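Here the complex is missing one protein chain, while the rest keep their positions.
In order of appearance the chains are A and B, and numbering begins at 1 in each one.
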Amino acid sequence: MKLVILGGGPGGYAAAIRGAQLGAEVTIIEERKIGGVCLNTGCIPTKTLLRAARWLHEQEKMEAYGIDVQMKLDFGELMQRKKEVVEQLTANVEMLLAAHRISTIAGRGIVKNSQTVKVATEEGVQDISFDKLILATGSRPMMPPVSGLDLPQVVDSTGALSFKEIPKRLTILGGGVIAVEFAILFEALGSKVTMMEMLPTILPREDELVQEAMTEILRQRGINVYTDATLKKVEKAGDGLKLTATGVGIPEFLETKNLLVATGRQPNVEGIGLETLGIKVHNKAVEINEYLETNVSGIYAIGDLTAKMMLAHTAAHQGLLAAENAMGQTNKMDYRSIPGGLYTFPEAASVGITEQEARKTRGDIKVGLFPYEALGKALADYEMEGFIKIIATAETNEILGVHILGDRATDLIAEGALAIGMEACLEEVAHQVHGHPTFNEGMGEAAMAALGLPLHLFPK
Amino acid sequence: MKLVILGGGPGGYAAAIRGAQLGAEVTIIEERKIGGVCLNTGCIPTKTLLRAARWLHEQEKMEAYGIDVQMKLDFGELMQRKKEVVEQLTANVEMLLAAHRISTIAGRGIVKNSQTVKVATEEGVQDISFDKLILATGSRPMMPPVSGLDLPQVVDSTGALSFKEIPKRLTILGGGVIAVEFAILFEALGSKVTMMEMLPTILPREDELVQEAMTEILRQRGINVYTDATLKKVEKAGDGLKLTATGVGIPEFLETKNLLVATGRQPNVEGIGLETLGIKVHNKAVEINEYLETNVSGIYAIGDLTAKMMLAHTAAHQGLLAAENAMGQTNKMDYRSIPGGLYTFPEAASVGITEQEARKTRGDIKVGLFPYEALGKALADYEMEGFIKIIATAETNEILGVHILGDRATDLIAEGALAIGMEACLEEVAHQVHGHPTFNEGMGEAAMAALGLPLHLFPK
Partner (left out) sequence: RSDDKIRVSPVAKKLAEEKGIPLENIEGTGPKGRITKEDVENYQLPVSDEVQEQD
């Protein structure tokens, strides 16, 4: 069985490994770097920079513990560290692929016919034949149609990850996860940050309580957050930029050193030969069924290309299942218990649906809310900012969503995800013993609160 | 219904709150401070000091991220911070009790007869009558019979938490959780630390892999770890101590500034009137059934006094159930999915049984092991030390134990605890989507590894 995978991001390489584990002869075609956006210019480099930024941000906390601290950041060295982490991880993945006897072809691939992918490599064009094909070409930043976005001071996330110096003033267009992470990052590194979001709120997919709390945190750090704001025009001004915007409360003109455009990403559906086989595209993404198969039998699509939830772990899990299905299994993809995270300080994470969505779609619900400031661990660690919120149906107590803002949220969410994945009720989480003192105690407390019997909350 | 609770630690106050929530008229008798050992001289003060120590320890990591850092600790200020955290938390608990209309009596209580507790208060002796009674008198440090332990330089954990200055040399007798936490703490604060454990290993209840890895970590930090070692005698020497010991590899004489005795704790069964009603004591702990009831109907016992798993969250959960049962419910206590944690850096945590115990008692098992160094998040955060190990039955894949060493372990364990609590098999955890990049990805990987299909491990 010849399994060919187009694209070597987290989706593609997971599919390749699982395919090899199940006995396929696997070839993976990658035009740039193994690891895709996530390892090279996404998840990993941002998290490395955020680790340093968090230490800088924590100086005030350290002082509260009697530590007299002085820090000075060498931005070049930090960028060097980031480079090393990325190189080590991508090298690991390459070794892993080799150890699984997966062939890697460096070049741009395009579907030629129902058995062949044509690849343009440095040594010329190669035809690679397949029995099954998995498309995993990912996505790229979306640029809105605003004049002046071609100026050199305007960057996308990849550009912001290769700044030579920390911009004195940074304006971020967009208010999604990536935009907020960069805002928190550069504020901590010393930039004066402004955010501009077209919608009435940042983090539009999160629970309203998370939206409000994160907006408040950004503002407390001196970040200007403008919502309902539209960027009209970008012009050169000195060695920086002059922005023209409209909206309530936003000045008409803003001066900035750099503009980071983080307004979303679009699937790479173009120029890969989808038309040749009539592979269906809907809303600019490849259409797939529950088994990750496109409308053409034997051809699967995964990851950002399918625009389901544009996350690395969605891509990887789709990749595993697509490979399993290509090898004859019939595993369905379920998106309900996939968590999402925000690697700010404090962190945020969620799984399932928001309170607002639950009220709309599920009628009567129960909500349990537990603030970090009531946790012993939060006080001991000076991490009192945050909460855990849990949402369930009123009738059966089935858990529908978990929303966390606060330290370690991106790891705490795993318990919530497993609870939803295993179709737990509030009782299961409420009766589970949580260690003391931990942040995860808040999960048990939130579940108890939803049931009306919290331990560490004042009676109403 | 008059519910009286003897002892205001985490067990006692949890019982009081739940009792009040269910409509009881609750009185709690506490001779010292509400919050017991945990809040005043246990969990909370140690974790506050460890938070500061961790920052001190991380300086090398910060340097690797291009941060030139200088730190100077004012130990007095740190102790002040610790005091404030403790005061805030105990004040919170007191307010919580008041808000639930629970009466608190300051004084030492003793069971007088089957309806009365006699309390010696500042205003004289009071008789408090009860319908149901919950005993929650906790435990105290155990001092081994070694001559010289009454010297002022010899301290227990409470003494170590009120040091006026950081001891230049600190010797710790014992190798349990508390001993290891103090070793890591004082090493990071600048002490030269020596540990002396009678058993062949430190952390005797943990999985062997955790024991070995933690021993290695202690040694790498310059801590002398002597196992199979016995302390024979303690004598005054200058302003410090001279210790005489026997064992393989340990010098006969050791000089130290202070000796911290952390050899275990014993339940407070004495002088509380157990004999009056013939309440049974076994192995120096109060005997209880699954419903937390003693052999005397209507009298319950919880927490360290019952020596089940001497942890604050065990005490609290027992407290909730004892109160519920006193109020007519019939809830069984189940100890199988109670996690335990070690708040060192890196942290450690576990739930369920060890690999060694599983092999002995469950026959054929599966083991999945995933190292932190294979996690993108661990690289991005410079937290490559550690692993997640998962143990299951070979036949049904029922998860029996999870053992974690590494950053955030005390919070990651919540997923493992819920998995065991909900009787999950390896498949449930392996098929659960874990966010990327997180430390909890390691849980999914460990489960996949146990099933033979890990994503980020080299094939054998």
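Some observations on this one:
Criterion: contacts are C-beta pairs under 8 Å (C-beta built on N, C-alpha and C of every residue); 3 or more make two chains touch, one makes a residue touch a chain.
Since the structure is predicted, the reported quantities are computational estimates derived from the model, not experimental observations.
Residue A:425 is the one among A:110, A:384 or A:425 that touches the chain not shown.
In the full complex, chain B touches the omitted chain through residues 396-398, 422-425, 427-428.
Counting over the whole complex, chain A has residues 396-397, 422-423, 425, 427-428, 431 touching the chain that is not drawn.
Definition applied: only the chains that are shown with their structure count from here on.
In terms of their C-alpha centroids, the spacing between chain A and chain B amounts to 35 Å. Interface residues of chain A facing chain B in the complex, by the touch rule stated above, are 10, 14, 17-18, 21, 38-39, 43-44, 47-48, 51-52, 55-56, 58, 62, 64-81, 85, 88-89, 92, 95-96, 99-100, 311-314, 316-317, 320, 337-341, 349, 374, 376-377, 379-382, 408, 410-415, 417-419, 421-422, 424, 428-429, 431-441, 443, 453, 455-456, 458-459.
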